[in-house]
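Below is the structure I would like to discuss, written out as structure tokens.
All protein chains but one are shown in place.
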Amino acid sequence: MDLFVAAFGFGLVSMSVIAIAAVGFTMQFGITNMINLAYGEVMISSAYVAYYLNRAGFTIWFGMVAGALFGAVFSFLLNRILYAPFLRKGTSHLGMVIVSLAVSLMIANLLLPIVGYFPVSYQEDPGRLIRWGSIALTRDQFIIIGIAVVLMLAIHALLTYTRLGKAMRATAANPTLARNCGIPTQRVIDAVWLITGALCGLAGVVAALDSDSFAIANGATFLITVLAAAVLGGAGQPYGAMIGAVLIGMITELSAAAWSPQYKEVVAFGILVLVMVLRPQGLLAKRGALAAAG
Amino acid sequence: MLAATELAPAAERPMLVASDIHRHFEGLHAVDGTSIDVPAGKITGLIGPNGAGKSTLLAVLAGTLPATSGTIVFDGEDVTSSPAYKRARHGLVRTFQLPSEFARLTVLENLLVAAPKNRGDTLLGALRGRSYWIEDERRLVQQARALLKRFGMSAKESEYAGTMSGGQKRLIEIMRALMLGPRLLLLDEPMSGVHPKIVLEIQHYLEDLRAEGLTILMVEHELHMVERLCDTVVVMAQGKVIGSGTMSSLRRQREIVDAYLVG
Amino acid sequence: MNTYYAVNLLVYAGVDIIACLALNLQFGVSGIVNFSFIVFQAVGAYAAAVLSMPPDTANGGFQHYIGGYELPFPIPWLGGAIAGGLLAIPVGFVVLRKLRSDYQAIALLVLSVIANAVITNADKFLGGAAGIALVPPPLSDRIDPNTESYQYLYVGITAVCVVIALVVANRIVNSPYGRSLRAMRERELAATAIGKNPVQLKMTIFIVGGLIAGLSGGILVGFIQVWAPSVWLYPETIILFAAIIVGGRGNNIGAILGALLVPVGFEEITRFLNNSPSIANLGPPGLIPALQWVAIGLLIIGFLWFRPEGVRPESRRVFEGAPVREDR
Partner (left out) sequence: MPSRFVFAVGAILLLAACGGSTPTGNGLGTGALTVGVIAPFTGADAGLGPAYYAACLPAALSINNNGGVGGRMLSCSKFDTRGEPADAVPAANQMVASTSGLMAAIGCTSDEASTVVPIIDRAHIPMFCMTGQSEFNKTPLKYFHRLVPADVYDAYAMVGSALFGPGHAPYKKAALVFGDDIGSQAFVQPATNAFTKLGGTIAINQPIHLGAPSYRTEVQAMLASHPDVIFTEALGSAGTYLKEVKTQNNGQMIPFIGSSATIDPEWFQQVRDAIGLNDLLKYYAGVDLGYTFTGPAYAEFKTNLDASAAQFPDAPKYKQRGSTLHLYDGIIMTALAMVATNSSDPTVYNPKIIDIANGTSGATVVNTYKDGVAALKAGKSIRFEGAGGQNNFNQWNNSQSGYILVGYDKDGGEVRAGELTPDQTSKIFAAGGS
């Protein structure tokens, strides 16, 4: 039983990492209507940016900020240079999925000769273990949970209380209408790519820190986990993605405790398939902050 | 113009009877307890302000949106639970408010694809090869060409539908619906975004179709058009029917004028 | 030309052509973005393998897999095709009924990754990560597979399968049924409104594509005599998508052309690159294969931007007796 309690503690960390990534992904999708399959590779690129800074002597916390900045700029440029022109050309959503998958493939393989196949680690002392019953987490893991909580609250505040957030929701609901109502949708979309890109970059560094060691192949792993959390919660719904992250993070850790750990991801995805059959719109469809108002 | 209700023989069964239709979107009552009869062999207009639920009602009648509750009887048959494609096959066919041509099919193919009873339109039929279905295909090509001729689009048959003008796309859509041999045609603003010259053409075509006995229910904004074309008019506001009758009888009803005809 | 080299090329070309024809039916004609296509080839290969192999206690019992029926050719290949078709039923049931089309794509992508993880870990089921080896080539009980004539025979059987797949694909694409599929691809809701049942159309073509993909897996496994998770990672599907996009979506000849240009063509280019020591030793290890993938990505993006209809665009159907189209 202790193992399950401990796994629950680890689940808190896992779901924090997934939540940061999945919320960024799902906002990107919800507002710009773009399923960006290169998201995982932007994450891993940002993780490597932080890695090289870390090797150059900077702390990982600095690396996190740099990774977020890198992710923001990278995502922004990706949209401006590639996705936006394709969308303007009238490429269907399905076409955009294929384009972004091709981009994902290219980023991973351009990165490969630079970073190599082999796993690397940040030079970071995770701090001492803080125990609470059977739950034992390091200082860094608490910080990760803290970052996730702060970010989730910040996103809630952004969407609910700020003009930008309201403009985002309006754009998500109906871009044409939003534009006609005087919302500068182009600037809103730029802002969305910057904000979600920053979340993506930050999530990459956090995920890499959380994994202790990471390799180029993790980009695809990240993506699949993020997709699972986002789809589970109802894609495009930030609060749904949070719930999806909680479920995927917890199920992964608890099933590793309950069954053979080699299947832990399979179990999480089994739940995803079940949701697709029973509630294909996702758990929280059309109720989240980005849902059409009225 | 005589009131439609006075013309209709009492014994004649309406083509479609929808009772107490509700359609809710996450708390929004787009259609809120609407009942409507569509008399056979007539053109019925469906009017109302923006957001009244007209298009939603049309979609619910066609089955492209499921009703939250209510019953729909089409030509004596309860179709409430049958999916849109089955209703279409039974002759309850709709068109769309936005252009909805099959862009990368030619104009002729847009018509052919809608035709039922083609032996080559099943997997097994297709696998048996051209000789198995070519007779059907030839017959349908003739039928489609006749329609194209009637609607003045013969010259365009081999063009991709996506390259046509807005008005031509409307015509394609109406012809496509006609290929199904409908008993009731649900038209969603067939004149919107169409060049005035073609508006007139469409009007004539619809009159001809009525003369041939086709029943039509159309959502339309343009009141002059409704007045000219429709035998009966149903007015909706906020998801409910607030009145029906001929245009002239409606003009006499104070609240309807307030709700829509003026405002 | 060297026999084995030629045979190799021809069999791989045949397998890729069959796979591309199947994917074209799904993606090019019907608009289903089947990102787990390679899983259907894989299941066909596994099925063909266990149908043709002896029980796993044979060969010293060093590998583990279910079944082992030693059935004669062509039953394993047919079994491979049927397995591909059968797999399409539950997958289609989960993915194709209610999900939006872009959701379908990512759901299928996730499925492809998960299926690979499951098979990798279930080491008693289909050999796990190590896969299944020593799959007997078809007819090897009667003809020595090491002879040159057997190699040509293999090419011949593959060619027959290519022809069958092409006939099936052509009959579907050029029929009224194919027209319904294309209409659904163009605008699903409008297709519903004219009496098409999109779920049924998608399910059917998903199963047909699965059957053909399964057959391609059977052919491939009979030739390479081994099957393992590393052979069917999801990027393999992307190569086939690149082939269809380059060749021309919706056009069977385009699919064949794409198969020859992308999977087969790239193979030849790499062969030359790796034979030139000055290029092969360039940069860090793995540079050339990595750049190959970059090139695949560029091909997809470049074609979608500059020539989305591909080298051989879908043909515009002009019917007998049509008025002459004015030139513009």
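Annotations for the structure displayed:
A, B and C label the chains in the order they appear, each numbered from 1.
FYI, contacts are C-beta pairs under 8 Å (C-beta built on N, C-alpha and C of every residue); 3 or more make two chains touch, one makes a residue touch a chain.
None of the values given here were measured: they were computed from a predicted structure.
Note that the undisplayed chain, when the full complex is considered, contacts A, C.
Shown as candidates are A:N33, A:T59 or A:T138; the residue that touches the absent chain is A:T138.
The hidden chain makes contact, of the residues C:L71, C:A117, C:V199 or C:A322, with C:A117. Of the listed positions C:V33, C:L108 or C:I239, the one in contact with the omitted chain in the full complex is C:I239.
Think of the hidden chain as still there; on chain C it touches residues 1-5, 8, 12, 16, 60, 62-63, 117, 120-121, 123, 128-131, 133-134, 146, 220, 223-228, 230-233, 235-236, 239, 263, 266-268, 270-272, 274-275, 280, 285-286, 288-289, 292-293. The missing chain lies against chain A, touching residues 2-3, 6-7, 10, 13-14, 17, 117-121, 123, 126, 128-129, 136, 138, 207, 210-215, 217-218, 221-222, 225, 253-254, 256-257, 260-265.
To be clear about the criterion, only the chains that are shown with their structure count from here on.
If you average the CA atoms of chain A and of chain C, the two centres end up 32 Å from each other. Across the assembly, chain A contributes no residue that touches 2 or more other chains. Shared interface positions of chain C, i.e. residues touching 2 or more other chains, are not present.
Contacts from chain B toward chain C in the complex involve residues 62, 64, 83-86, 88-89, 93-96, 100-106, 108-110, 112-114, 116, 118, 120-123, 125-130, 133, 136-137, 141, 154-155, 157-160, 176-177, 179-180. Against chain C, the residues of chain A that register as touching in their complex are 35, 37, 82, 85-86, 89, 91, 93-99, 101-103, 105-106, 108-110, 112-113, 116-117, 220, 224, 227-228, 231, 235, 262-263, 265-266, 269, 272-273, 276-277, 280-281. Here chain C touches chain A in the complex through residues 31, 33, 35, 93-95, 97-99, 101-103, 105-107, 109-111, 113-114, 117-118, 121, 235, 238, 241-242, 245, 283-284, 286-287, 290-294, 296-298, 300-301, 304-305, 308, going by the rule given at the top.
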